[in-house]
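What you see is the complex with one protein chain gone and the rest in place.
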């Protein structure tokens, strides 16, 4: 219990240090790059939460990311002010998840089928948005632009003051502060009764039912929370480039977020964050030298982790460190060790 | 013992058919408040099907189940739990990846304040003698201990009726004796139905016994009467010996 609190405080403290230190230690390009890494980390948290804690295997988390991004773009163009657009970018994916989740969980659809259905829904969205070229497909003043996407989306302004647009450095502060906030929020949920029930249902749905919890409801709530977080990620993604295109709905996007979580560690929150940064860095590295296509790298990483390191990096590192300290301490509390390991039992 | 005119649990004409096979036929069953009842019978006698119809895992083809006069036939498992029925399944259903304390906590937490939940959780741990291993991960405990953790999750719900499916399965003799004590102790305040194979265990706890055979109730009486009954010896003990 105490070590959990300590690691929580450490993570938040490191986040805050990074938030203020980075603008002084890197150039604009580096800052922009880290901003998009952090956006992906928020996206990764949404997948990490519903999969690692809720046991929900969504293969279409990109749907909510994309919806968040597009909702922001359309709303920001229409409103001329970003505040309401940000709110909508969280609400719309949440509502969509409520509908889809109700359809799936109350329809008693099994885990693997949930994967296929979420994937299919993402493909549907991709196809639909891709086909919206032409003036006919305009929401308010915002043309959706089909496969060309939506350029020159107004980026975040100071709340209530549309004339003051945030500069890239300010956007960095907003983005990483959002990540820290989402992390704190999820930690809070997990420590609450709601979070404990969510994890209990992942551990044993039958027992949870027999003590009076309705798993369908809790899965739905988990799914909606995940979608809203993905929506925030999508919204910030649009802001990062002042641009959004249908590629946010592409299968590769859903695959990437799964890889972040798997590499970082399922059933942790730090894992998806680090996984996102690591993989994004790897992709940009692979992109900079054109000998090998980045998909090849991603694919090999995914296969390797499923086969060889299914628990992910963060749990492996944590166990190694715990083991090291226990060996040094000699006796080592056996209970402590078991507690750490138990926390990563997969669904 | 309560003399209320409405029985705690009542099953009327329960029938369950799977395709052409009839697992239960016209079973009528009555349980009073704070009663302890054992269900026995040879394999395939229909005890498990009956049990599953009571717990909402199966919806009967015909007949009704009433809990304190309320129709709960075909209700979902979580709804049945909310009526105040706690169930321990045959294969232990526990949260393997969570600690003993977390298991009990989650079970106690539904519809209660944090303070109440904490109080119930620690009282339950104490009652079952699990306080010493409260922070161990359940998946790494011995089988008997996991059975108790499961009983703990059932008790922490504070149910009015507890259904136990083979609670002594896989336990050592010492553990069985303790489980029997525990059941008698729980029975001071709550009604219990126990489905069991182990005749020794039945002798330790039973007052009234209902014997199933071929999907119907064969006999229902005091434990001594039932165990002395020739028909019971024929169908149950005979088969067990074979």
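For this structure, a couple of remarks:
As written, the chain order gives the labels A and B, with residue 1 at the start of each chain.
Just so it is clear, a contact is a pair of C-beta atoms (placed from the backbone, for glycine too) under 8 Å apart; a residue touches a chain by one contact, two chains touch by 3 or more.
Simple rule for what comes next: contacts and distances are computed from a predicted model.
Within the choices "Na+/H+ antiporter subunit G", "GLPGLI family protein", "Amino acid/amide ABC transporter membrane protein 1, HAAT family" or "glycine dehydrogenase (aminomethyl-transferring)", the name that UniProt assigns to the complex's undisplayed chain is "Amino acid/amide ABC transporter membrane protein 1, HAAT family". Shown chains touched by the hidden one, complex as a whole: A. Contact with the omitted chain, checked across A:115, A:143, A:212 or A:315, is made by A:115. Touching the missing chain, out of A:95, A:190, A:297 or A:317, is residue A:297. Contact with the chain that does not appear here is found for just one residue of A:251, A:282 or A:309, A:251. With the whole complex as reference, residues 57, 59, 103-104, 107-113, 115-117, 119-121, 123-124, 127-128, 130-131, 250-252, 255, 258-259, 262, 291-304, 306-307, 310 of chain A touch the missing chain.
Throughout what follows, only the chains that are shown with their structure count from here on.
Inter-chain centre distance (chain A to chain B, centres taken as mean C-alpha positions): 43 Å.
Against chain A, in their complex, chain B makes its touches with residues 55, 76-78, 81-82, 86-87, 89, 93-99, 102-103, 105-107, 109-111, 114, 117, 135-137, 139-140, 150, 153-154, 156-157.
Those residues of chain A lying in contact with chain B across their complex are 193, 196-197, 199-200, 203-204, 206-215, 335, 338-339, 341-345.
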